[in-house]
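With one protein chain removed, the remaining protein chains of the complex are shown where they sit.
Chains: A and B, in written order; residue numbering restarts at 1 for each.
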Amino acid sequence: MMTAVAVSVMLGTRLDAQGRAGGQGAPATTPPPTAQASAPIDLTGNWVAVISEDWRWRMITPARGDYASIPMTAEGMKLADTWDPSRDEAAGEQCRSYGAPGLMRGPIRLRITWLDASTLTVETDYGMQTRLFHFGNWRAPDGPPTWQGNSVAKWETPAAPNAPKTGSLTVTTDHLRPGYLRKNGVPYGASARLTEFWDMATEQNGNRWIVITSIVHDPTYLLVPFTTSLQFKKEGDNSKWDPTPCSARW
Amino acid sequence: MGSHSVFGTMVGHARIAGAALVLALVSVPASAQVDLNGGWQSLQHEDWVERAPGSDPVDYTGLALSDAGRARALSYSYAQYSLLERQCIYYTPQYVIWGPQGLRIWSESDPVRGIVLAWKISSAVDRDVVTIWMDGRPHPSENAFYPFSGFTTGHWEGNVLVAHTSHIKAGFLRRNGISSSDRTTADWRIFRHGDYLTIMVIVSDPIYLAEPDVVTRSWALDPKATLATTAAPCVPVSELPRVEVVGAVPHHLPGKNPDVNEMTERYRIPREAVLGYQETLYPEYRKKLNAETFITQDRCKRYCCGWVALGDAGSSAPGLTCITNGTNQPNSTPLGTPFIPPPPR
Partner (left out) sequence: MKQYAFLAITAALGVGSWIQGAEAQQRPPGGEVEIVPVRQNFYMLAGAGANIGVLVGPDGFIVVDTGAAAMTDKVLQALDTLADRHKVTVQGADIRPKIRYIFNTSAHPDHIGGNEKLSKAGLTIFPGGAGPGLGAVVANSGSAAILGHDNVTQRMGDAFPVAAWPTEGYTGRMRSYYLNGDGIQMVYQPAAYSDGDSIVTFRRADVIMTGEIFDMTRFPIIDLEKGGSIQGEIDALNRLLDLAIPPVPLVWQEGRTFVIPARGRVTDQADLVEYRDMVTYVRDVVDDMIKSGMTLEQIKKADPTFPHRARYGADTGPWTTEMFVEAVDKSLRPRS
């Protein structure tokens, strides 16, 4: 008869010591760490978009009707064909291409800081926009949709107790004011939803990068979710920070 | 009283075979990893022109070329592809992110311990399989042969697969003749989020790049993908009689590239951006251009839509046309059934 062999089967779950239950002198429970305290990656600082992809659609305003790469529906294309920057200016809607889904693909610099322990602030110089990423049980206030919408964030960390501190950020944004995915009027509507995965990469030479996988859902104007990835390089300071207001043309 | 938590299973009367089976299942090391196995469908929502029809002949936008890299690119003639001896030369491994193809990724494991020894990224019709060795082996000597796939080693940093490729042959950074030298190295980061895969590749070439080329691409898991793991055979074919004259190598002499002004004339893109100067990658370059000096082309005339749904039941648009090819003629032919990736979890 085989001696019983104790086999511990660990498939990525932690052997957690269970806390002492009940009894006298139960210790006070400590509050869970804040989002800021538990951040597995440090996104704060100054970052610059390196426009190495889709240059002529991101660095400059592309021509009317140039929708290459974007999986638009016919309805989206029909609406995009009516793009008129003068009309947007007259209506005070110069910021249509600076809403969250389109903003991040622009030629931007980011300044990321903690507004408080549960809110990460992402500012851009291009368009002078501010995105707020809310952690925890944040409830969106009532109000009209905005260019940046409501963003709910959470950290994703590998389920391994001994893994080095690392992870990524998932952000879901909705309640968006209709805007443009591209400067030349490629639309997204009020029901659009933006999902982002923010990762970090550090090169051997110390260069740090944020890599964002961005997925825009809009069943009205997009045939399939518009999925792109972006990279931002860390800068040592904000000396190149150059705030420019929204422009419907440039 | 305290309790020791012992998470496990007492296996009484376990046979060796059973223990081996359990052993095969127990394959997760101390640090976290993700499973990259599967068929990953290419989402060509960026750089569709480059990845599908191909860039214009002199379009170096988005690159920081060195002066030598620029001169080398400008000397390139597409007729080189007609050289018999060039027709079957593979692209270099970083073409994973520039090609239009989906990827099949699979692991090869130690049959006894079950740990992954290597991750493999499938080849394409014109690129070799990329093998990412995870077993800690060192890179070979610089004097060793450079295979088409280069030599890649990797490790996990949390959930991210980090890899480094050396021993890369001279080849092309992009298909319009922007070259990469055999001093090139590539650094990879592979991120998986649910059914989405994003690969970042940092290509460093001290000869032809003024700064590394950093590109990221995304794919979506497709359980129905049928992607081959090896490339197709290649047979050279005589195309241009002239290049079969021994020693005739098509190229452009310095200052004689006939296409050098095409991007500027067609899209009004400034020359320094067309020619891949380093400063043009950064937002501050826009200070040199502004709404007064840069006038957008009025209307798109070629490759206007990589994707379009024409006449689908939910949003038919009679009479709606789009230019999907390199002409300035409308083309209303739908591009086939698109792959719809799953919603992010």
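FYI, contacts are C-beta pairs under 8 Å (C-beta built on N, C-alpha and C of every residue); 3 or more make two chains touch, one makes a residue touch a chain.
What you are looking at is a predicted structure, and each value in this text was computed from that prediction instead of being measured.
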_Hidden-chain contact residue, picked from the options B:S181, B:N257 or B:Q297_ = B:S181
*Out of B:S123, B:T152 or B:T165, which touches the unshown chain?*
B:S123
_Full-complex contact with the absent chain, from B:A68, B:L240 or B:V260_ = B:A68
*Going by the touch rule given at the top, which residues of chain B touch the chain that is not shown?*
6, 8, 19, 22-23, 26-30, 66-69, 71-72, 75, 80, 83, 85-86, 88-90, 110-113, 117, 123, 128-129, 133, 135-138, 140-148, 169-170, 181-183, 206-207, 230-231, 233-236, 246-247, 249, 251, 253-254
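Everything below uses one rule, namely that only the chains that are shown with their structure count from here on.
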*Please report how many Å separate the Cα centroid of chain A from that of chain B, as a whole number.*
23
_Applying the document's contact rule, which stretches of chain A touch chain B when the two form their complex?_
1-2, 4-13, 15-18, 20-21, 40, 48-56, 59-75, 77-78, 107-109, 125-126, 156-160, 162-164, 166-168, 170, 184, 195, 197, 199, 201, 203-204, 209, 211, 213, 215, 217, 220, 223-231, 233, 240, 242, 247, 249-250
*Which residues of chain B touch chain A in their complex?*
2-15, 19, 22, 25-26, 28, 30-32, 43-49, 61-63, 157-160, 162, 187, 189, 191, 193, 196, 198, 200, 202, 213-218, 220, 267, 269, 273, 280-287, 289-291, 294, 296-301, 303-312, 314-317, 320, 322-323, 338-341, 343-344
